[in-house]
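Left out: one protein chain. Kept in place: all the others.
Right, subunit A next:
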Amino acid sequence: MSLTAYHKMQLYGALLLLPAAVLLTTFAYLPTITTVINSLFLPGFRGAPTEFVGLENYQVLFDDPTFWKVARNNLIYAIGTIPTSIALALCMALFVNGKLRGRGVVRMAYFTPTILPMIAAANIWMFFYAPQIGLFNQLLGILGFSGVNWLGDPSVALGSVIAMSVWKEAGFFMIFYLAALQSMPPELKEASDLEGTSRWHFFWRVTFPLLMPTTLFVLINALINAVRVVDHLFILTKGGPNNATNLLLYYVYENAFSFFDGTTAATITVVILLVLAVVATLKFTILDRRTHYQ
């Protein structure tokens, strides 16, 4: 059998795609499909076959007040971490991009939280937050305030988790901003200096718009990170007290591995996937069109 040149090219292209396709299928698409299927069935007990229940699992999930509480927590967590860490990252990047004595050290210091493994970082913060001997409470004690139960008080615990996440994420995002700032031609600043443009005006008219692609990238990353939190909670609060710090993925983890309820876990996972898909679509359709890419 002889192949035409066209078919050869087709085959060649398909072969090039094959490794990526195999990996993605094995580790992303198949599990996703299995998860979706799982969320539509109830497991049979004592050897009984699984039973197709349609959207009933979703119905049950949406009637579960804990799910809504966790979802609300996650929303607060997202709103608390994303803008703060992005703004902080931008400020830090602008700061260390300037003419600064020992800026290598400062950049390094800002980046340190990122290279620390999450478990290690959470352990450090455990020490900050510990009720009696913790750093924060000792500082408060010196100033004459009574201590706060940072991780044990339901009204404060989520805030404490958010603070730690911001600390950890900002340094990571700063690197992207720093790279973008350094690729901006210095003549732009010089040209606007010659016009007597104020720093403020220059930032809003030039720097910020030119950083928009980076901001978008960082924003999407931050969003994904916001629904990916398991490890901090595992160390710091285990979702407690009374689910005050429980977040979606940790809730999935609990359902799957503590309560051995794979079905609920699958159902929540599908909900998370849908939300992320909507966000990604918004990003690609609306935000990209308003952003200037070089």
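One rule holds in what follows: a residue touches a chain if its C-beta (ideal position, glycine included) is under 8 Å from a C-beta of that chain, and two chains touch if they have at least 3 such contacts; residues count from 1.
Basically, contacts and distances are computed from a predicted model.
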Listed names "Cytochrome c oxidase subunit 1", "ABC transporter ATP-binding protein", "GMC family oxidoreductase" or "Transglutaminase-like superfamily protein", with the criterion being the UniProt name of the chain not displayed: "ABC transporter ATP-binding protein"
Contacting the left-out chain in the complete assembly, out of A:Leu3, A:Leu188, A:Ile224 or A:Val278: A:Leu188
Among A:Thr114, A:Gln138 or A:Thr197, residue touching the chain not depicted: A:Thr197
Interface with the unshown chain - residue positions in subunit A: 185, 187-188, 190-198, 201, 205-206, 209-210, 292, 294
